[in-house]
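Note that this is a trimmed complex: some chains were dropped, and none of the rest were shifted.
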Amino acid sequence: MIDLNLRAEIEDFYARYCAVLDEGPLEAWPDLFTEQCSYRVVPRENYRAGKPLATLAFESRGMLKDRIYCVKQTLFHQPYSQRHLLSGMRFEVTQDDRYRVEANYLVIRTKVDEMADVLSVGRYYDELVRDGTTLRLAVKHCVFDNELIPNSLIYPI
Amino acid sequence: MMQTAVQHGLDWPVNAISRVPYALYSDPEIFRRELQRLFYGKHWSYVGLEAEVPRNGDFKTTKIGERAVILTRDLQGGINVIENHCAHRGVQFCQERLGNRKGFVCPYHQWAYDLKGNLKGLPFRKGVNGHGGMPEDFKLENHGLTKLKVAVRNGVVFASFDHSVESFEEYLGPTILKYFDRVFDGRELSVLGYSRQRIPGNWKLMQENIKDPYHPGLLHTWFVTFGLWRADQESQMVMDGHGRHACMISRRNAGGKGAVTDGVQSFKEQMTLHDARLLDIVPEAFWNGPTVVMTTIFPSIIIQQQVNSLSTRQILPCGPNSFDFVWTHFGFADDTAEMTQRRLRQANLFGPAGYVSADDGEVVELAQDGMRQHPEYQTISELGGRDIGNTDHMVTETLIRGMYGYYRKVMEL
């Protein structure tokens, strides 16, 4: 079992991750990743079948910044709020200062004047690395079960 | 039927094709007629790619209109499309999206069908210990699954419930067929994966969206800024003889500031990428000029070639007020690893989260919202005039008018 302090540190990291996505500012999101990172949002059917297509597939912090710029400046969309819930987090130390983390996630979406619904539900397959005093995501693969997306996916998961 | 339509305020001047009553997008009776005449009538609907069922016994489930069908490659290697409900008592017997089988057995009473849809047998047909069983005159051959007429061209499979439909080539017509063959030139295809979205809007709004060269340069800032699409670039808008199918053909230009960006609110001059790999575009031989060709084949499918990104986009209506939109991204079996990675990177631009297509889903939803609230109102699609004709520019809504010209004939509205 991993060290309790490390465990708490990782839990805190994910609490911050969710707060950034749900409370903002989205501009803080790329900094939670390493410079060379892999962020993917993938329908389970592609993941299972070994098909390479992702709903979103980014390969660097720069691409994450470009996405946020796009979402904020150029991609028209209806306003909505999202709320993340994580559960069943599993921790594994793969090398010094490198940790594999998995967790179930649920994202509830609320659009103006509509009932809340499930925007995305699935599992995180992540890798965290220690970068000085802080942790960063080197890998975050969000594999979602609800392959039929309720219209569109704008903000990061 | 028209009663209801009129009830819903359908009041459509004869021959008006540039004005469409909002009721057309939500009226249940009109939708029912659309299913019968457009999706189940004398039209060809997309069902998939041969590359999705490469081996004998492979199958793929999908829909035409609201009917579940199965694309199969039978044990002789033939391509079949059969309806996915049991001839006995209606069970939609096959659930997997993709699989491989020697045949289908319905779970309820194990009626067994081959991959061509023939009923091969059923339990206790001759009775048990001399009791029961099916009547003497019961013939297996009269109780197979619904078999659709199938057309396969260069690896793409279409089907029709109406066996008297014209040939697929006649259906497309020479102009559209040429552009169809431009992408599907016979090379082996490789499927990169799927994206699916349920868009709460009428299915026709998506056909309009891809027959609308007016919006990309305005809604999709991304396109404008990087010159992937702007009103001043070389382009042609072409249709088949009926105006039901179309291609939007264009060639990207330098991008950046220019006459057509003045006062275009969505234009962002200073926009640059932190990571340019997203737009690492490399021309391909088959382009043969255009950088983008968007083909709409009425009523069910859109074929996308956007620089290095290729996909089919299938339209599956769920009632008048929403449809499922299924993206199949593909490349060619002989693609280099670099080209495959390029196609996958550019795929970020498309699909339910795409830089230049998530917003299409959003505006389609908002158009449905606006139209449902006021069925008596009408659209106005008069850019480039009120008539129908091919153009060598994109400042026109002629393709939309073309579609409604044909629609009114077939729908008798």
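General remarks:
Per-chain residue numbering starts at 1, and chain names A and B are given in the order in which the chains are listed.
Following the convention adopted for this analysis, a contact is a pair of C-beta atoms (placed from the backbone, for glycine too) under 8 Å apart; a residue touches a chain by one contact, two chains touch by 3 or more.
The structure displayed is predicted, hence computed values, not measured ones.
This structure file defines a complex whose chain copy numbers, by label, are A x3, B x3.
Throughout what follows, only the chains that are shown with their structure count from here on.
Centre-to-centre, using mean CA coordinates, chain A is 31 Å away from chain B. Residue ranges on chain A touching chain B, taken from their complex, read 41, 43, 45-46, 49, 51-63, 65-66, 69-70, 73-78, 147-154.
By the touch rule above, chain B contacts chain A in their complex via residues 97-98, 191-200, 219, 221-222, 225, 266, 268, 271, 273-275, 277-278, 324, 329, 340, 344-345, 347-348, 351-353, 355, 358-359, 361-363, 365-366.
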